[in-house]
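Mind looking over this structure? Questions follow.
Note that one protein chain is taken out, while the other chains of the complex remain in position.
After this line comes chain A, so read on.
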């Protein structure tokens, strides 16, 4: 409308006229004639376009379509142009040559037989009507059918410039509650500017939603979890709950890292993933909570109870991918996110004796170092993985120079005795080869000599040479930058069963078996297969049946839920270091279910002498059983969720998360 440049439109050029004339067999059109024609054609075309605008408006569109032009031609008694049906705009191509310039529309030759033999296109779906509430008494409900109450841009603006929210006094957005009555009048009469408080209240519905979602995300039902994650990834109206969600995740990670609870860590990371995937959320404000959590899951020394068995590698891989996604999305020149993350991982890779190493002191120095000073292999693995996800350039700069030292660590561990260490070293080696091979391939020229590799890369040299050779020979491996991870479709990460075989992701039957054996551990006293000799500091039993007894023991507030879990739990665990035992035997818990009629609960809290039971909580017999149990072995089944449901014939008592411990 009021734009400064006053362009009254373009016009057809004389050259176009000549070209068009040529195309229909008029060899040399005079300049005058071409000019006359160009002017006239321009005029007529503009008239038609002006008229077709009317049809566009009356079709209640804002985009001119070909049918509008057809209709405009029709009212001018001109036959319409048939066959120009195009869903999108046609790109004009430009060509020049022989001192002439041309704009044209590319027309591809179509093979009719292709069209004839192709399967008929799908019939378009019929129009249907669907109703939803856009507003209820003036408030817009946050359902997927409605747009997100606060657009991503607005969230972004708010996180960059929080004052912007306050400077807009009357928020006429649909999401907020209408300001009415007293508040409005007060506002009108007020002469002093009072800083508005941003409200952080959650409605009852939102609280319920929060409770349901968090319970489902860390709960035992895989189906419900999938739904919950889906909701987190898609629902538009979550931004008000984001602070709480992020706190939930970060606290959850803190607690469960201490307790080495692999499964819950995985669930929490999946929540992070879902939140990252949500198009309507802007997470920058909460990165200070999310990044430590995610990086913990990448480089933590220990993430599970049995490092030699459980597949915590998968968690590290997954979290590393998340970190890469975060970096990619939120890195700006002001927050230097990627630099900071890279530095974090690089630090983990820093060998304590790196300076020595570089000055040429032999490997004996390194190996002679005290074991405790070393960064654990698992953390090394995580750091390597974390860096690898950030791209080939990062690999080149940060991993490649340290490959000799890493190789020594691997060599040392592989030759050592510790089974866990050997496994870790194997994994690390495999990962290093996988990550480095494509980069090395780019760096080095084809004659790959094992000796050179050995000289440059130390212990890993020969293996690396083989890997590089393999990539070079395989045609598909030429993709380059093999470190670029496939971020999509991660399989549901499930910790491996304590099977004697090496760790890998397992599903279904195996996990069920785990639970079965576990339940045996708990309920049947004479079968003491304590799975883990490694004892984490706090020890707990939490076994809760899926049948909720309505009369819950008094120590457990019915509505406790997760909010209490992530906030209060670590305090108890760390400070008191007591054993809290909650045992509820399900109907199938044969031995424990002396009274098979209904679920019984035994609650032991703060057991100094393990035989002390909560008064009147349960009949004598099961309590004795549990007591015996607790004293017997520190079986860590804390918060081990159940991964499959109803698979085994007798439904095992379900292991639920920490929520019931409140």
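In this text, a contact is a pair of C-beta atoms (placed from the backbone, for glycine too) under 8 Å apart; a residue touches a chain by one contact, two chains touch by 3 or more; residues count from 1.
By definition in this document, contacts and distances are computed from a predicted model.
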Choices "Transcription initiation factor TFIID subunit 5", "AP complex subunit beta", "Trafficking protein particle complex subunit" or "Ribosomal RNA-processing protein 42" - which one is the UniProt name of the chain not shown: "Transcription initiation factor TFIID subunit 5"
Omitted-chain contact residue, chosen from A:128, A:445 or A:474: A:128
Interface with the undisplayed chain - residues on chain A: 1-2, 4, 6, 8-9, 39, 42-43, 46-47, 50, 54-55, 57-63, 65, 67, 71, 74-75, 124-138, 140, 145-147, 170, 172-174, 178, 180-181
